[in-house]
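The complex appears here without one of its protein chains, the remainder shown in place.
By letter and in written order, the chains are A, B and C; residue numbering begins at 1 in each of them.
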Amino acid sequence: MQNSIDLRKKRRWGETLIQASLFIAGAFSILTTVGIVYELGKEAMNFFAQVSLWEYFTGADWNPQIDQFGIWALLNATLMTTFIAMLVALPIGLSISLYLSEYASHRARRTLKPILEVLAGIPTVVYGYFALTFMTPLLRGIFGRDVVDIYNTASAGIVIGILIIPMVSSMSEDALSAVPRALRAAAYGLGATKLETAVKVVLPAAISGIMAAFIVAISRAIGETMIVAVAAGAGSNFTFNPFEAAETMTGHIVRISGGDLSYDSIDYNSIFAIGLTLFFMTLSLNVISQRIVRKYREVYE
Amino acid sequence: MTQIKEKEGFADNLPQRHRSGGFWSRLFQISTGVGIVALIALLLNITNSAFGYVATENKIDPETLAINGIPLEQLHPIDLTYILEQNVSAGFFRAQNNEKPFEERTREEIYDLVIERVVEPEAAATWSLFDSLVHKDKINAEVAEKYPNAELSFQSWINGSFLLSPQSADPERAGVRTAVLGSLWVVTITLLFAFPMGVGAAIYLEEYAGDKWFNRLIQTNINNLAGVPSIIYGILGLAIFVRGMEPITSGAFLGPVDPTTANGRTILSAGLTLGLLILPLVIINAQEAIRAVPGSLRQASFGLGATKWQTIWHHVLPNAIPGILTGTILAVSRALGETAPLVVVGASTFITFDPTSPFSKFTTLPIQIYQWTSRPQDEFRNIAAAAIIVLLIILLSLNVVAVYLRNRYSQKI
Amino acid sequence: MTENKITYAIEAADLNLYYGETLAVRDIDMQIEKQKITAMIGPSGCGKSTVLRAFNRMNDLIPSAHATGSVLYHGKDIYDEDVDPVEVRRRIGMVFQKPNPFPKSIFDNVAWGAQINGYQGNMDELVEESLRDAALWDEVKDKLDKSGLSLSGGQQQRLCIARTIAVKPDIILMDEPASALDPIATLKIEDLMHELAKEFTIIVVTHNMQQAARVSDFTAFFNLGEDHAGVLEEYDVTSNIFTNPKKKTTEDYITGRFG
Partner (left out) sequence: MKTNKLILTLFVLIVASLALAACGGSAESIAAPQTEDEVAEPQTVAEESAEEASAEEMHEGMLPMVDPTALSGDVVSAGSSTVFPLAEVMAERFLDEGFAGQVTIDSIGSGGGFERFCETGETDVSNASRPIKDSEVESCGALGRTPIEFRVGTDALAVVVSKENDFLSDVTLEELAAIFSTAEKWSDVNAEWPAEDILRYIPGTDSGTFDYFVEEVFDKDEAPILGASNTQLSEDDNVLVQGITGSPYAIGFFGYAYYAENAERLNIAAIDGIEASAETVDAATYPLARPLYIYSDASIMQEKPQVAAYINFCLTYVNEEIVEVGYFPANPAVLEAAQQAWLEAMGQ
């Protein structure tokens, strides 16, 4: 039997170990989530012991001082700023990524991309002041001082948009660059122009990565705190007018947690309920967008 | 010349297509321009406060300190010491003397101390860079009128002593030393935790995980975590790292520590909290990068009898590294700029000693910046702008390293 | 312009092709007959594909590539300043070495090119007709909404051919269209080329000399010159090249003595 070939399965312990540790790395995020839900839930219970779920989810006024706990006032403001931010960031971010990946020279791309990425690292409180001292006066100049409040969701939203542009453009550019050259060649071979190739062939082929960028961006916009805290105002207000002040969920959380309120007041407990709401809100948004991405995702080769 | 006939059944739409192509390409360019302009506007906004004219007034006129007609700068060290003793608090004088007796000090050392603590030049008014460049005459006139004793000079708020001094309540003496060191420590821990963890998770999800419910759950979960507001990570970090793992994060497991002061509010806790925060970002980016590696490469490797891990290590990862680095740059940039979660985890607002280990108390640049921007005095806004520039320089250098790595690996392929 | 000149589908004169500073192909003079199949053969790296791509300015897509000399199409030099490469490519289509269908449905793969080029007729008919011409219709007619990527390699390549002929080009350039396919799929492609030659001018780059001998009417043999630039060694009717080559190097190559 000597020198015969052994084709039987061997246990490769190294491989198994690696796979196990990779699995742990992957599953770690579940622990994080459990931790978040547990920590927030524990305190939120105290809140919901005093405020009914019905009032919380149906009310449109949020004034803890006078026992009004309607999350819609804050939720609405969060949705407004996020929506405005998306209006700014998605088209501009996507355009930049198309420009960088399809039009710009290699050299231009190599310089522009890192420059844009620096935008992502400026502390957001700086963006907050940028919104308040630059964007708001600009809006007031355009639409009139009577129309635009000094604190408003529009200016906060636009600046959040600027903040997440690099995120959208950088990640999308990676996705676009990863599309095989052969596809571009095929399109050109059929007599497509540069634009048609970029928008109708490359872009759809990169949709999975672009959607991932969008998801991260939207999530970031929802969770953005300091900009809204400085520029969107600190009073809850249920309004659809982007030029009015309105406090967002994150703005409220950061205000309460840095304030002089007693830590055992109901107002203080409310930040955990809001945090939990925010968590489930982004969760459902993600589940939906994941479905969409799945539908569009294509496999190459 | 022969005219080429239009093809049968096809409209002659090319000029129109080129027009729309041109239109959109200009639009893309403009968008890029807008992004750059936004960046420049922001940077100018910051630079505007970080440089400019300062009218400096002395608290005490040096001339009044002259003894027997000898001006201050020519006084004997003993006289200087006497002036110092007369004008500063006794405790300070004593502390200075304990540190290094005045008899042993050089004349310059004592003179500098007199200027700093007795003459005490203070900013009476400051102007932005824009005003300084454009309205110089107006500033001169204003100074002459309002601050007749003041000296006008152009100042860069970001300078050597700003970088090397610890914090201070006095904006002229304050620096970012502790904050810079704190930020670097924290972000290093963050990177050490999030990079291997994130890339590992991405490899698992892309290369190993089948389409099972559990793996789908992990995926959804990661996308979701990317959207959790940072302050919630702060709450989590407080519960897990500061409280739950206190023996580890306070350094107590390494040996005895002073139980009355050591607690979990350390660099390690902060770094791990930010690590959790950026982990989803790292994972999602790394996944995209790994997914973009062509399958033929993997097959080629398997075809040569490589194991799965060998394939990943030798072929998939090297090809995915540029994309992974992009994600990591973005993630680390975010970690460097975070404020809210660190406040919850316990970054100190006032701290004057350098962090020396992962178990030190700390502060970070954004915390300093946030604190300074909320102060009423103008000079604090100037040093806040200077601190922002310091932060951006750190970020840029990180970027340079990453871009260098990215380009190096990109060229290899 | 003389009548004579336009009898050719396309002709290259003094064509030199460069990548950056490097001269890749030198002094090409060749005339391609209309509605015939012209094969380009030669050892690897001698610039066949480069010349092929020069015929519809696909080389433009490589930033460092440029050309001197002229390529006349309908009497017009396609490298003239005022020529729109997009216009060139919609008339001179291309099929690539590796099948590269778009990540779209089979129907959209075929319809897309025609659509962007402003096709005004009935799209369903055009798609069916093109797929029939590409000998793929029967295999895919029930799954037109499936992704083009779900087909086998040979089917994908025929889909790419269908997609090309849907825009009704004059000339189809094929860059080793069967090299990634199995013998049966290859045969199908070859049969298809014969069919297509009734309507289109076909220029095909191939490594496979039997294939060149089987399908082409004319054969151009490229070789590496002494300066490491590709040159057109011999160009003639296919039977002449294979049975009675004028040059020694051609004979060596087709008899397998090098390359």
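The rule is simple: a residue touches a chain if its C-beta (ideal position, glycine included) is under 8 Å from a C-beta of that chain, and two chains touch if they have at least 3 such contacts.
Keep in mind it's a predicted model, so treat the numbers as computed, not measured.
J.: I'd like the shown chains that the missing chain touches, ordered by label.
T.: Even though it is not drawn, that chain still touches A, B.
J.: Tell me which of B:T188, B:N215, B:N263 or B:Q310 is the one touching the absent chain.
T.: Here the residue in touch with the unshown chain is B:N263.
J.: From the list B:I351, B:I369, B:I383 or B:A402, pick the residue that touches the absent chain.
T.: Selected residue, touching the omitted chain: B:I351.
J.: Among A:V126, A:I164, A:A192 or A:A229, which residue is in touch with the absent chain?
T.: Only one listed residue reaches the unshown chain, and that is A:A229.
J.: Which residue, B:H76, B:R94, B:K138 or B:R408, contacts the hidden chain when the whole complex is considered?
T.: Checking the options B:H76, B:R94, B:K138 or B:R408, the one contacting the hidden chain is B:R94.
J.: For chain B, which residues reach the chain that was dropped from this view?
T.: 85-92, 94-95, 97-99, 167-170, 243, 258, 260-261, 263, 265, 343, 346-353, 361, 371, 373-378
J.: Using the document's contact rule, name the residues of chain A that touch the chain not shown here.
T.: Residue positions of chain A that touch the missing chain: 63-66, 132-133, 145, 149-151, 229-230, 233-235, 245, 247, 255-265, 267-268.
Definition applied: only the chains that are shown with their structure count from here on.
J.: What topology does the chain contact graph adopt: line, ring, star, complete, or other?
T.: Basically all the chains touch each other, so complete.
J.: Hey, which pair has more contacts between C-betas, B-C or A-C?
T.: If we tally the C-beta pairs in contact for B-C and A-C, the bigger total goes to A-C.
J.: How big is the gap, in whole Å, between where the Cα atoms of chain A centre and where those of chain B centre?
T.: 21
J.: Distance between chain B and chain C based on Cα centroids, please, to the nearest Å.
T.: 56
J.: I'd like the Å distance between the centres of chain A and chain C, where a centre is the mean of that chain's Cα atoms.
T.: 47
J.: Where in chain A do residues touch two or more other chains at once?
T.: 180, 193, 196, 300, in rising order.
J.: Which chain C residues reach two or more other chains?
T.: 86-87, 90-91, 116-117, 167
J.: Which residues of chain A touch chain C in the complex?
T.: 105-106, 180, 182-193, 196, 200-201, 204-205, 298-300
J.: For a test of understanding, state which residues of chain B touch chain C in their complex under the given definition.
T.: Listed in rising order, the residues are 1-2, 4, 7-14, 17-18.
J.: Considering the complex alone, what residue numbers of chain A touch chain B?
T.: Where chain A meets chain B, its residues are 12, 14-15, 18-19, 21-23, 25-30, 32-33, 35-36, 39-40, 91-93, 95-96, 98-100, 103-104, 110, 112, 114-127, 129-130, 133-134, 162, 165-167, 169-171, 174-175, 178, 180, 193-196, 199, 208-209, 212, 215-216, 218-220, 222-226, 249-250, 253-254, 257-258, 272, 275, 278-279, 282-283, 285-287, 289-290, 300-301.
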